[in-house]
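One chain of protein is taken out of this complex; the other chains stay put.
The first chain written gets the first letter, and so on, giving A, B, C, D and E; residue counts start at 1 in each chain.
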Amino acid sequence: MSSADASPGPTRPDGRAADQLREVRFTRGWLDHAEGSVLVEFGATRVLVAASVSEGVPRWRRGTGLGWVTAEYAMLPRATHTRSDRESVKGRIGGRTHEISRLIGRSLRAVIDYKALGENTIQLDCDVLQADGGTRTAAITGAFVALSDACRHLGGLGALAGDPLTGSVQAVSVGVVGGQPVLDLNYTEDSGAEVDLNVVVDGEGRFVEVQGTAEGRPFDRAVMDQLLDLGVAGCARLAELQRLALDGPATPRRG
Amino acid sequence: MSSADASPGPTRPDGRAADQLREVRFTRGWLDHAEGSVLVEFGATRVLVAASVSEGVPRWRRGTGLGWVTAEYAMLPRATHTRSDRESVKGRIGGRTHEISRLIGRSLRAVIDYKALGENTIQLDCDVLQADGGTRTAAITGAFVALSDACRHLGGLGALAGDPLTGSVQAVSVGVVGGQPVLDLNYTEDSGAEVDLNVVVDGEGRFVEVQGTAEGRPFDRAVMDQLLDLGVAGCARLAELQRLALDGPATPRRG
Amino acid sequence: MSSADASPGPTRPDGRAADQLREVRFTRGWLDHAEGSVLVEFGATRVLVAASVSEGVPRWRRGTGLGWVTAEYAMLPRATHTRSDRESVKGRIGGRTHEISRLIGRSLRAVIDYKALGENTIQLDCDVLQADGGTRTAAITGAFVALSDACRHLGGLGALAGDPLTGSVQAVSVGVVGGQPVLDLNYTEDSGAEVDLNVVVDGEGRFVEVQGTAEGRPFDRAVMDQLLDLGVAGCARLAELQRLALDGPATPRRG
Amino acid sequence: MSSADASPGPTRPDGRAADQLREVRFTRGWLDHAEGSVLVEFGATRVLVAASVSEGVPRWRRGTGLGWVTAEYAMLPRATHTRSDRESVKGRIGGRTHEISRLIGRSLRAVIDYKALGENTIQLDCDVLQADGGTRTAAITGAFVALSDACRHLGGLGALAGDPLTGSVQAVSVGVVGGQPVLDLNYTEDSGAEVDLNVVVDGEGRFVEVQGTAEGRPFDRAVMDQLLDLGVAGCARLAELQRLALDGPATPRRG
Amino acid sequence: MSSADASPGPTRPDGRAADQLREVRFTRGWLDHAEGSVLVEFGATRVLVAASVSEGVPRWRRGTGLGWVTAEYAMLPRATHTRSDRESVKGRIGGRTHEISRLIGRSLRAVIDYKALGENTIQLDCDVLQADGGTRTAAITGAFVALSDACRHLGGLGALAGDPLTGSVQAVSVGVVGGQPVLDLNYTEDSGAEVDLNVVVDGEGRFVEVQGTAEGRPFDRAVMDQLLDLGVAGCARLAELQRLALDGPATPRRG
Partner (left out) sequence: MSSADASPGPTRPDGRAADQLREVRFTRGWLDHAEGSVLVEFGATRVLVAASVSEGVPRWRRGTGLGWVTAEYAMLPRATHTRSDRESVKGRIGGRTHEISRLIGRSLRAVIDYKALGENTIQLDCDVLQADGGTRTAAITGAFVALSDACRHLGGLGALAGDPLTGSVQAVSVGVVGGQPVLDLNYTEDSGAEVDLNVVVDGEGRFVEVQGTAEGRPFDRAVMDQLLDLGVAGCARLAELQRLALDGPATPRRG
């Protein structure tokens, strides 16, 4: 496709404007044992993120004085409309799972000061409890919150040599649906999108990762520019919501 | 051990009487897509159960006119105090996971009339989001609720040849801790138990499964009898709670 | 089922009384290299058990001064009426295999004094050469004999800090077949049993493990009591047979 | 990083200008049996691509009248400076391999008319014989050539319902090295790059895939724009080289 | 080595002459269910072979009217002096196991008339219960006996279109130990052999398979000739023993 109209039309299935996020919610402290945890929701997409702190780093990094952050992504079998087989039962991790786990890890590492973290490892487990589009971007956005809590936990133990976070990180999906660039696609939109692009941005609006795919026809530079604009603006709002969540108390799971 | 005192002492870590369940809660309809779903909680133990209905049965059962019910159990990596590696990443299901999946499947099948179910399959996915002891028994007890909702769903579609449920099923752990038989052990109690016994019972108090293990010394018949009594009584209370949950509306997830 | 008659009837397929074991035979020293070995037979069920002694213990146990005992169970592909695929070829251990291996290990460990064993490991390999029901209970009963020989071997080397065996252990299956509680089911009986219960008992008749399953209808407390009685009595006879085998010379394989 | 200078400096390790490709070479017909094959070289990076045609499509696509194109990427163990273990020996495909295989498949499918292809499958095998940076983009660029030959082969058999190729596809890596945006990074440059971006473009300069990663600091929009420009221009030159290769005779492998 | 003396010296560890087999014993009908079975012993080497008959052939052979014979070889973990890990637990078949399974299958297929067998499959499972050298050759020699019984079984059912056996097959190991060519090496000899050669021969002394390896120095043609002579002569004696076993009644396992 070679041209696209970004004006918010009335056409999105859930009535949102083209540049509007779904309702985003962070429930911090959803787990009792994890050093950081959050149930992050983008509309009906729900991802449980646990940040696990452990002393020491993988073998190839020992003795460097530097820390490590890594991530694993997975989906419960019935997170989706129809049940998928478990990867543990199949005996292998699928390509999509691998790819997303790697993306989450890289994205979070972009805002980590390894020296300040010291020889500690933070493992981020992002488990999709329910999927309605945008699970990988919700996972990244939520993982930053869990990671922040894990860093505070380490700070409280006096185990840090400074603030390990050099900034914040957010992610959102953008795409072209029915010829129109839209922000934060749900499953229905995602299934029919002509272009699908995930933007990972830091708190100052700079790019950490960009992954765009023409699902149907290749797309031109004008569309690329519109999508990047939409994505950066959406991430700015997510950054604000992260700040609010992190400034509040760790929400008790039930109220 | 050869003798044990069942009188409720003040000694349980969370102040419960020896024959007292933890707070048990069923949140039906926790997932939007599954034909039946429940978040079941026994104190801090939280298991998300999804019941997925599909037309048809496994190959070996085709053409018999009979349905099938099966189950899979798994734990999120940070359900526990310290993180465990994912079985999908290790590339194999561990023995414990296999064993519990099989137990859950057998337990639910004990109350199923396959003919009434017709050639439909119900798959129960029991994912432990947080573990504080008794995850397998919570899974069975919750799975019955999700299974009931899935049967109602099939009934609403006119896909059944009668009521596929011949009764209800409940499960609870009992054990001997510090010489005292107790009901519904949490993780701390379970770790130090001398005897550990899981009782699966139907709504009329008859046995579906009994699995008992002497963790330390072998135990005598008197202890066995005390534990069976405790377990059967606990299951009667769980049956009542299941009924209440199933009589109410499918709880909205929030509010 | 709610009531069951334990009087020995003439109805068992091989003419046994309800409380009668099959012919049980232990051939000690069936293997030349293993520190303990036995070919144990319960009627046509034949299990070859090898006890392998090695210095040292698994990593997580090092430096504790305590020993370790573990077990693996497997079936030859043509042990059964129709051939099964090899688990090595399928590339994974099935759930049933895992479950039985764990049961055997736990059962034997119940009579082990780890301190007396010192930092030595005894690995019990239980390979079913021919299966006619009750393979797991035959394996446990035979494994105790092989384990005893392995302990004597260690004793002969002066490698022990006392007797590592705190008692003996036996196992037998009991069940309800055609409404009648019976002891030591063969394959034909097992296939049609309404209730199936495995009892693992120590030499003083105390319980080490109990695993009971209602194959058809749930069963009541009276049946449970009858089955436990039958099982404990059967184990007492097995304990006597173990003693006789261990008091005799290691049977030459032929002659 | 927030600003970058695209003027070609003298600083590239092999003396190239910032916007200069390495020597690119296509040897068509490198294999005797494959319906299409090419040895593609970007400098010292050498990828052998084989296009295998088979009648029929995967099960989920049967009866649709539509064809299928898929790809697998792999590296010989000593393609790299130090030897890597074989994934076949490790028993699993790594995340990176999965991710690149999926990228290649998506990229080629973007220029395929499935209806014209009919129910035929073309499998692209991209094996890296020697790696010096940019293996995935070389694979995509070469795969288009092998795919074209495979389509000609099918055309020659009268097995097509039209031209299955709706255009051409090229790919190149761009990145920021030492503060300077450069085209077609070799291994040395890639190892030290601050930003790494792979651009997949069709013959009209429209985007098929864009994947960018901040290896160090996040990067701003100006850098993004410079990199996209460099990549699109590089792909235009690659499209020309593909045309020349496809217009010539299938190069005899020697001489 | 370039020259070797075949005169029987007094030097073999068990006192045998250079051209003397160990005591060879076939116990037919060792298993109750298998259509053919034999416990074959070459001295302390004991292999249990089960021949399983099934109707039908693998998919790639269906509709040809031809039968199929295949084999699998495995070793119990404590067949050897020190325990080996189970391949089922490791999750993969090792190279040696694969290689021997393939050798056994090829060797038996060399004497099969597939047309006479009809579309039936005979699976030969060769499980080494105790290993003292020559397990693969004992397996082949025993498998022929089990195969013969399985063919008789099929004949008894009227399922054959003629005699599926075109001859007999035997195998034995030969080697050079301490400079001397010897027949039927036991484990001690095998460990120190300079040359190791397995000969598979049919009942008329013609070669089915020859696999020779210089364990130390390469060996010359004269040695090769001596070894082939020894092997062919040994196989002739084995053919006689097979005939005797097959002419007798299926040995009852005991008594």
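Everything below uses one rule, namely that a residue touches a chain if its C-beta (ideal position, glycine included) is under 8 Å from a C-beta of that chain, and two chains touch if they have at least 3 such contacts.
Remember, predicted model here, so these are calculated numbers, not experimental data.
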item	value
Partners of the unshown chain among those that are drawn	D, E
Hidden-chain contact residue, picked from the options E:Leu165, E:Leu183 or E:Leu228	E:Leu228
Which residue of D:Gln130, D:Thr166 or D:Thr188 touches the chain not shown here	D:Gln130
Identified contact with the non-displayed chain, of E:Ala34, E:Ala110, E:Leu154 or E:Ala233	E:Ala110
Options E:Arg61, E:Arg92, E:His153 or E:Arg237, residue touching the unrepresented chain	E:Arg92
Options E:Pro13, E:Gly162, E:Gly179 or E:Pro218, residue touching the unrepresented chain	E:Pro218
Residues of subunit E in contact with the chain not shown	2, 92-96, 98-99, 101-102, 106, 110, 167, 197, 201-202, 204-214, 217-221, 224, 228, 232
On subunit D, residues whose C-beta touches the chain left out of the figure	31-34, 37, 44, 48, 50, 52, 54, 72, 74, 76-83, 86-89, 91-93, 97, 123, 125, 127, 129-130, 132
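Here is the rule we use: only the chains that are shown with their structure count from here on.
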item	value
Contacts common to subunit D and subunit E (chain labels)	none
Pair from A-D, A-B or B-C with over half of its contact pairs in common with C-E	A-B
Whole-Å separation of chain centres (CA-atom averages), subunit C against subunit D	60
Interface hub residues of subunit C, defined as touching at least two other chains	91-93
Topology of the chain contact graph, where touching chains are joined (line, ring, star, complete, other)	line
Full enumeration of touching chain pairs	A-B, A-D, B-C, C-E
